[in-house]
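Heads up, one of the protein chains got dropped from this complex, but the rest are sitting where they should.
Chain nomenclature is as follows: A, B, C, D, E, F, G, H and I, assigned in order of appearance, with residue numbering initiated at 1 for each chain independently.
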Amino acid sequence: ALSQLGQPTTNPTSPEEATLERVPSPHQGKRYVVRFTAPEFTSLCPVTGQPDFAHIVIDYIPRQWIVESKSLKLYLTSFRNHGAFHEDCSVAIASRLVELLDPEWLRIGAYWYPRGGIPIDVFWQTGAPPEDVWIPSQDVPGYRGRG
Amino acid sequence: ALSQLGQPTTNPTSPEEATLERVPSPHQGKRYVVRFTAPEFTSLCPVTGQPDFAHIVIDYIPRQWIVESKSLKLYLTSFRNHGAFHEDCSVAIASRLVELLDPEWLRIGAYWYPRGGIPIDVFWQTGAPPEDVWIPSQDVPGYRGRG
Amino acid sequence: ALSQLGQPTTNPTSPEEATLERVPSPHQGKRYVVRFTAPEFTSLCPVTGQPDFAHIVIDYIPRQWIVESKSLKLYLTSFRNHGAFHEDCSVAIASRLVELLDPEWLRIGAYWYPRGGIPIDVFWQTGAPPEDVWIPSQDVPGYRGRG
Amino acid sequence: ALSQLGQPTTNPTSPEEATLERVPSPHQGKRYVVRFTAPEFTSLCPVTGQPDFAHIVIDYIPRQWIVESKSLKLYLTSFRNHGAFHEDCSVAIASRLVELLDPEWLRIGAYWYPRGGIPIDVFWQTGAPPEDVWIPSQDVPGYRGRG
Amino acid sequence: ALSQLGQPTTNPTSPEEATLERVPSPHQGKRYVVRFTAPEFTSLCPVTGQPDFAHIVIDYIPRQWIVESKSLKLYLTSFRNHGAFHEDCSVAIASRLVELLDPEWLRIGAYWYPRGGIPIDVFWQTGAPPEDVWIPSQDVPGYRGRG
Amino acid sequence: ALSQLGQPTTNPTSPEEATLERVPSPHQGKRYVVRFTAPEFTSLCPVTGQPDFAHIVIDYIPRQWIVESKSLKLYLTSFRNHGAFHEDCSVAIASRLVELLDPEWLRIGAYWYPRGGIPIDVFWQTGAPPEDVWIPSQDVPGYRGRG
Amino acid sequence: ALSQLGQPTTNPTSPEEATLERVPSPHQGKRYVVRFTAPEFTSLCPVTGQPDFAHIVIDYIPRQWIVESKSLKLYLTSFRNHGAFHEDCSVAIASRLVELLDPEWLRIGAYWYPRGGIPIDVFWQTGAPPEDVWIPSQDVPGYRGRG
Amino acid sequence: ALSQLGQPTTNPTSPEEATLERVPSPHQGKRYVVRFTAPEFTSLCPVTGQPDFAHIVIDYIPRQWIVESKSLKLYLTSFRNHGAFHEDCSVAIASRLVELLDPEWLRIGAYWYPRGGIPIDVFWQTGAPPEDVWIPSQDVPGYRGRG
Amino acid sequence: ALSQLGQPTTNPTSPEEATLERVPSPHQGKRYVVRFTAPEFTSLCPVTGQPDFAHIVIDYIPRQWIVESKSLKLYLTSFRNHGAFHEDCSVAIASRLVELLDPEWLRIGAYWYPRGGIPIDVFWQTGAPPEDVWIPSQDVPGYRGRG
Partner (left out) sequence: ALSQLGQPTTNPTSPEEATLERVPSPHQGKRYVVRFTAPEFTSLCPVTGQPDFAHIVIDYIPRQWIVESKSLKLYLTSFRNHGAFHEDCSVAIASRLVELLDPEWLRIGAYWYPRGGIPIDVFWQTGAPPEDVWIPSQDVPGYRGRG
C-alpha cells in the first residue's frame, strides 16, 4: 500500500530519506509516455551553499510500474537542502527513477538558472528511444539574456 | 443513420453511455490525417472527487471510417462527472476511438493542468506512424511556472 | 496564353467553374518547393449552410508546371458559396492541384476554425516526400482556447 | 475558525451551497492588490445544458478581509453543474466576493471559450480604482481563430 | 420572444435582412463591459467584388439591453455577399448595434487583412469611455510582413 | 475623379511626382481612427546611396477627407530611389498627409532597420490626441539583437 | 563599510538574521527607478511546510540610498526555510526595504506559482508614484493553464 | 585581392553588374554551416514593375571558399531595380552562389511578402544535406493574416 | 563640420575621450521623438573588472539638435574598457546626451544582464514628458529565469 498518497506527510530532508513509490501501470499492454514538468526544483551548490534552481522535465515509458506522483513531488522537494553539482544532480534524479521503475525508456531535461551569466542544461536518456512510441519534443525555450 | 448530428441531444452522463458514431471516410483511397483539438476537457479525480482539466489533441489516419464530430464532442463531455486517473483516462479515450474506427494509426496527446505544481502529459499512439503520411508536430507549449 | 493574369476577372461561383492555370516551371532542372499560405479561405457547411473558415497552406515540388497564382487565388475564392465537409474539401483542393500540375510531390495543411469548441485540421500529401528536397515544417500554431 | 482549510472537504454542488470564507488581511494598514487566476472554470449553459468554460482573473484590494483561497477554489468548483449565462455568471461571482469581503475595490475578467466561433469576455469592477494603488493590466491574450 | 435563438435559422442575405435581437441586461445596476471577438468576418469589395476579410472586436457597456449572441453572429454573417469599403463597413456595424442597444458606450476595432501589402485598421467608439468602468486593451497584434 | 484607383499606373519616381489623392470620409459625423501598416517601405541613404528599410504605421482621425489607399501605396513606393535621413523622411511623410487631408489628428511611427547595430525609431504626431477618440497602441515589437 | 560585498558569506537562516545593506545613491539629484527581477524566490507554507515559489519584481525610486545588491540577494535567500503566507510575505519584503532605504517610492510585484490550480499575485506600492518619474510596466505574463 | 571590402563602393545596378567575391574558408578541414539572414531584400515585379519584398535566409557548407559578406550584400542590393518572378529570383540567387563557391551544399529559403493576400515561399537546396553536418531549422514564422 | 561621419575612425578608449557630435534637427518646428535601441552595450564592473552587458534604449525630443548616430555608436563603444556600476553608468550616458543636445526631454532604459541571478534595470528621464508628444512604451520584455 502507498504510504504517502492521501496521507499527511512531512518533507524528506534529503534524497536518501525520500520514499519514491510506484503503482502498476494502468495500461500494461500499451506503450505510452508520461511527462512530468517540475518548474519548482531547487538544490544547493555543494561548494558555496548557495541555492540553485532548475526547471526539470522527465519523460518515460513505463514497463510494469508508474511512479506515484505525490511521492515524486516529495522526492524532488528533498533536494532543497542537499548539495549537488548540476550535471551530477540531473543524472542522479533520472537514475533513481530508473532504479524504481525499470522503465522501457526514460529521459530527463534539466534547465538550470544561470550562474556567472551562463546557464547549464543537462540532457540524459537511458538509450535510444523505441521507434514506435511517440515522444514529443520537450521544447523548453532556450535561455536568453536581455532585450 | 446518425442519431445525434442535427438532432437535439442531451449530454451522456458517463463514457459508457455515450454513443460515438462514425461515417465513411470521404477520400477512401487517400491517406490523410485528421486532428481534433479539444481544450475543454474535464473529468474528476477518482480519489478526491476534485475536478481535473486537460487540453487534448487527437490525430488519426482513417481507414474506412471517420468519427462524426458531434458524437466525439458528446463523448468527451461524458467524462465531466466520471472519475479516472490521468494516465488511464488519456489512453482510454484513444482506445475507444481505435475500437470504433479501426484507423490505420491514431495518437493522443493529453496535456493535464498541474496538480501539486507538476502537470502530467500523456502521449500514446497505436504504433509507429506510416512513413509516407504527413503528421505534423502537435507542438502544444510546455508548462511553465511563473515569470 | 493565360486567361486571367493581368485581366479583369470575375469570381468563379463554384470550384467547377474556376479555371486553374499553369505556367512552365522556371528552373526545370531544379527541384524546389513552392509554398502558398492562404489565410482567407471560406466555404459553407453542406448541412447547415453556415460559413466555415480555414487557414490553408500548400507545399509542392513542381515537375514541368507551376500554378499561376492569380488563378489559384480565384480557385480558392470559388469555395465561398460552396458546401463541403472539412475533410472532403481539404483533400479536394489538393487533388485538383495534383491533377493540374502533375507535381513530383504536394501536400496541404488545412487548419479550420473551431466548431463546437473543437477545431479540425486536415493533413494530406501525395506520398512520402523525396529525401533530397528541403521541405520546412508548416509550423502553424495549434489551436488554444482562452487564457 | 475556518471550516475547510486543512480539512477533507467535498465539492459543493451549487454556488448556494458553497461556503466562502474570509480571514483578516495580514497588512491592514497597507493597500495592496491580490490577484487570483483561475483557468479551470466550468459551468453549464442554462438553455442547452452544454458545458461552458472560462479563464477567470479576479483582482481586489482588501479592506479588513481577504478570501481564504481553498474556499474560493471550492466556490468556483460549485458552478460545475450549475446553469448560468456568461454575462450573468461572471458578474455574480464578483458580487458574491464583494458581499463577503467588503473590499475597497474588486474587478473580474471572465474570458469565455468561443461558442458559434465568437468568444465573449466580461469585465466588471466595483467602481473606479483608487489612484494610489498599483493594479497591473490583466493582459490575457485576445482570442484568435487559426493561422 | 426571441425569433432565432434555439431555432433553426437561415443566413440573412444582406445586413438589412438580418434581425439583430436584444434581451434585458442581467445586472441592470452594474456597469460591465461585454467583448465579442469575431475572427470570421468577410464581406466583398464594392468595386471589384473580391472578398475582404477582417478580425473584429466589439466592446460595449449595456444600459438596458444586451445583444443576443446568435443574432449577432447571423448579422455578421450577413455581410458575406455584401459590398462595402473598410472604413464604412466597420463603422456601420457599430452604428447598427448602437441603434439596437442604446448602450452607455460602445467601440469597434476592425483589423482588416492586407490589400496591396498594406492592411487597414479602423477604430471607433461612441465617445470617451466612462472613467469608472474597466475596459481592457483589445491588444490585437499589429500586422507584420515576413521574417 | 480619382486618377489612379482602378487604372493602370506606373510608379512615381520621386515623392514630388507622386499624386496623393483623397475621397470624402464616409462617416463625417463620426470621429474614427484609420491605421495603415506599411512594412514594405524603402528609401536611400542620402550620403552613401545605400538602401534603407522601415516598417511604417500611420494613424489618423479624418475630418472631411480620407486618403485613397492606392495613391498612398504609390506615394510610399516613390521613396524607393529617393535619398533622405531617417528623422527627416519619417516626419516628411506625415507632413504630406497632413497637408492633403487636414485631419483632426495624425501620427506616424517609423521603425527603421538597424544601421551600425542600432536601429532608429521616429515618432511624431500633430499634437495631443483628442480624449474622446479611441487610439490603440501601435505596439510594434522593439528591436532585439540575437538570442 | 559593507560587510558582505566582496566577502565570503554564509546564507542567513531567516529574514531576521539577514543584513540588508545600503550605499549612497550615485545620482542624488536625479530621480531614477531601479528594478530588480528575482525569479529564484522560495519560502515555506506556514501551515503545511511545503515549499512555495515566486517570481518577484521590485521597483523603487531612491532618495539618499540604494540597496547593495549582494545583500538583497542574501536577504531574499533567507526566506528559504521561513514560513509565511503569500500576501504577508510579499508585503513584508517590500516593507523591510522601505525601512532600510526610505525611498521616495517603492513597489513589489510577487507572482506566485499555482497552488490548487490557482496562482496568487500580490501587488503593493508605497503610494501613488510621482508623475514625473518614468516607471515602466512590469509586464510579467499572466498565468495560463495548458494548451 | 578583394575589390570591395574596406573600399568605398557604389551599388551595382543589376545582378549581372554585381561582383560577388570569395575568400578561402578559414577552417578547410572542418565542415561547418554559414547562415546569412537578409531581411532587407527587394526586387521588382517583371510584369507590373511594382516592388516586391522578401526575407531571405541562405545556408551553405563551404568547400574551399566562403563568400565575402560585403560583396554578398551588394549583390542582394543589385536586385532593387531588377524585375524577376518569385520562384525564378529565389533560385537564381542560390545558383549564382553555387557557381561562385562550389560549396559542398547550399540552400535558400525566400519568404516573400503577400500579394493578393497569399504569400509565396520558395525553398531550394543543392541536394540532400550531408548527414554528419549540423544544419538547424530556418524556423522563419509562417505568414498569418490578422487577429 | 562632423569629424567622424564618413571618416575612418578608431574606437575611443574611454567615455571621456569619445566625441559626441550633433547636427541641427531637420524639423525644428515639429516635436518628434527619436528612439535608439542599442543591444550591444558592454562595460566593466569597477570592483571585479568582469564584463557587464546591457540592452539600452534611449528616447528623446530634440530642441535644436539631434545626435549624429555614428558618434553615438562610438560613444557607447567607449565604455568597453571602462568600469562603472549599473545605476551610475546608465544615468551618466543620459546625462552626457542631455548636456550635448539640450533636448526638450530625454529618457534612458538600461536593461542589464543578470548578476547573481538578479538583473537590474535602470530607468531615468529628465522630467515629466510633454503631454502632446507621442512616446510609445519601450516594452522590452522582462527578465525570466528558465522554463
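Just so we're on the same page, a contact is a pair of C-beta atoms (placed from the backbone, for glycine too) under 8 Å apart; a residue touches a chain by one contact, two chains touch by 3 or more.
Predicted model, so just to flag it, every value in this text is computed and none were measured.
Asker: Looking beyond the chains shown, say which of I:25, I:77 or I:126 touches the absent one.
Answerer: In the full complex, the listed residue that touches the missing chain is I:77.
Asker: For the chain not shown, which residue from A:30, A:63 or A:144 touches it across the whole complex?
Answerer: Once the missing chain is taken into account, the touching residue is A:144.
Asker: Using the touch definition from the top, which of A:8, A:29 or A:127 touches the missing chain?
Answerer: Within the whole complex, the residue contacting the unshown chain is A:127.
Asker: Which residues does chain E use to touch the chain missing from this display?
Answerer: Touch with the absent chain occurs at residues 142, 144-145, 147.
Asker: Mind pulling the chain A residues that touch the left-out chain?
Answerer: On the side of chain A, residues 47, 85, 87-88, 90-91, 95, 107, 109, 114-125, 127-129, 137-145 touch the unshown chain.
Asker: Mind pulling the chain F residues that touch the left-out chain?
Answerer: 39, 53-55, 111-115, 117, 119, 140-141, 143, 145-147
Note that in this section only the chains that are shown with their structure count from here on.
Asker: Which parts of chain C, given as residue numbers and ranges, touch two or more other chains?
Answerer: Counting only residues that touch two or more other chains, chain C contributes 39-40, 53, 55, 113-115, 117, 119, 137-145, 147.
Asker: Okay, what are all the chain pairs that touch?
Answerer: Inter-chain contacts occur between A-B, A-F, A-G, A-I, B-C, B-D, B-G, B-I, C-D, C-E, C-G, C-H, D-E, D-G, D-H, E-F, E-H, F-H, F-I, G-I.
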